[in-house]
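As you look at this complex, bear in mind that one protein chain is not there, while each of the others sits in place.
Letters A and B mark the chains in the order given here, with residues in each chain numbered from 1 onward.
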Amino acid sequence: MTDEKGSNLPKRAEIDVKHVILVLSGKGGVGKSTVSVNLAYALSMKGMQVGLLDLDIHGPNVPKMLGLEKHQLMSENNKIVPVKVNENLQVISMAFLLPHRNSPVIWRGPMKSNAIRQFLEDTAWEPLDYLIVDLPPGTGDEALTIAQSAPNIAGAVIVTTPQSVSTLDSSKAITFSRDLGMDVLGVIENMSGYICPSCKNEVDIFGKGGGEKIADEMDVPYLGNIPVDLAIRQSGDEGWAFVGKSADSPALQAIYAIIDRLISQIK
Amino acid sequence: MQIVIASGKGGTGKTTVASNLGFVLSLKQKITLADCDVEEPNLGIFFPCSPECRDIHVIIPQVLEDQCLHCGACGEFCRFGALTVLKDKVLFFPQLCHSCGGCFRVCPAEALEKVPALVGEVQTCHLTDSLTLVTGRLKEGDVRTTAVIGAVREQVKDEPVVIIDAPPGTACPFIETVDDALLCVLVTEPTPFGLHDLSVAVDVLQVLKVPVAVVINRSDGNDSIIEGYCSEHSLPILMKIPLDFTLLKKQNAGFLISREDPEWSLRFSELGDKILAHARGDV
Partner (left out) sequence: MIVSIPSSGPTVDSQMDDRFGRAPYFAFFDTETGSSRIEANPHAGGSGGVGPMAVQFLVKNDVKVLIAPRLGGNADGALKASGITIIMQNPDVTVEAAYSAWKKNSENSS
């Protein structure tokens, strides 16, 4: 499904980015946005130029999770100026264009596809090392459009939680990625075990190992698991990146390990 | 027992089948014929009579400006854009209203009055002691087809055997007609167009969980295009009505072929028995 074969697909956007990473999930609520935000932020802390593209048009969460809710999109020289989180991280999201925080947007496929292309092509991205794309749950218009429009797609990262209903849905996301000719860079199991702060016992409240199992079954890399950490939820609610501000913890170590494995997949 | 005669495709012979079936079956038992093709009801052409008519209304809102707070709740709620709340008044677009009743519920000031709007009428003809024709007729230019169809179905719902002539197509009017029916008989023709539209109708009926049987009309002996599809989907073909110019001439002049020709009377009687057996589950 490439346009190199001279098919009828629209041309890919011409933006200066080395690696585009799509963050997908089958089910909602597994932590895609959390993973996208922290992945992007961590890469930016390592000195990479990172773009974070929030393509959840109906429920855009990224700006809230980074404390950017009050921002608006500006333009310069006919291009959209992304919102800067720090020197190395730029963000675009539909949330910047929503009238009120809780406004729903009743948009259909072609309109969403147009908006996605605009966010890709009409944005004044600085030359990027990575563009992290946060997608809505499932395998709908948004994922299709970005898979067809973005250049230099390194592949897809699939986020799941341990339980079977979630891994079942994530297997669909894996198949979807393959059908679109994308590499599956790996599976991340989020909410994987909870360590009680008082007794330090680990309880697998959502189960454990489902992510690794599905990765094995579908023959894709397993990038690792992130335990439930109260600070992760807090960071999302309060609008700061967990990896930016946290004391060392198993969750933080887990995220860094995942990122290292992910980057090595790309190289 | 509600049996719907439908097709998906227009012009396949729904009304021909429904009218003859209804007549022939009424010779043996009490039959109600219901015309749910409310935009263009044709059954009555075969059964002229002076009907009893009753108007059908839907409820739409009327804004009581004196009570209205212009809070915007009704406008925000309405999915159809029928209510637009301005700074000092509320606009209502009746052609967009779907009579869902939601605006009345969300108004905090009881500023919306329920008023009736005429959408059509239902005409009832007691043709004989054992045959009644109920026709739905939508007001020309109105779009609230399902309201009139619903009124027809409501009127006939307790009758022992109802043969319902469905509208063409597979959209809301068809769905409103066929939902919850005991059996849907799809009349098709042995052409690619017949097949295509048949398959669309079958898909819809599968979702609605209404059992399906097929009648091939205008058969020329070469019906494999439909037979193949029916076999694949386990759909019984109850009858093949041959392409017959005598029938066409009679029906198109507004005469019931089964009333004039004993052979056709027998054919439709057989079809009727098969349909009833199928509807009862005796197959």
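The rule is short, and it goes like this: a contact is a pair of C-beta atoms (placed from the backbone, for glycine too) under 8 Å apart; a residue touches a chain by one contact, two chains touch by 3 or more.
Note that the structure is a prediction, hence the values are computed from the model and not measured.
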Omitted chain - touching chains that are shown: A, B
Residue of A:Asn114, A:Ser164, A:Gln234 or A:Gln253 in touch with the missing chain, whole complex considered: A:Asn114
Contact with the hidden chain (one of B:Val85, B:Ile149, B:Val162 or B:Leu195): B:Val85
Residue among A:Ile21, A:Val35, A:Ile80 or A:Leu120 that touches the chain left out of view: A:Ile80
Contact footprint on chain B, counting only the chain that is left out: 72, 75-76, 78-87, 89, 91, 93, 96
Contacts of chain A with the absent chain, listed as residue ranges: 72-75, 77-80, 94, 96-99, 103-108, 111, 114-115, 118-119, 122
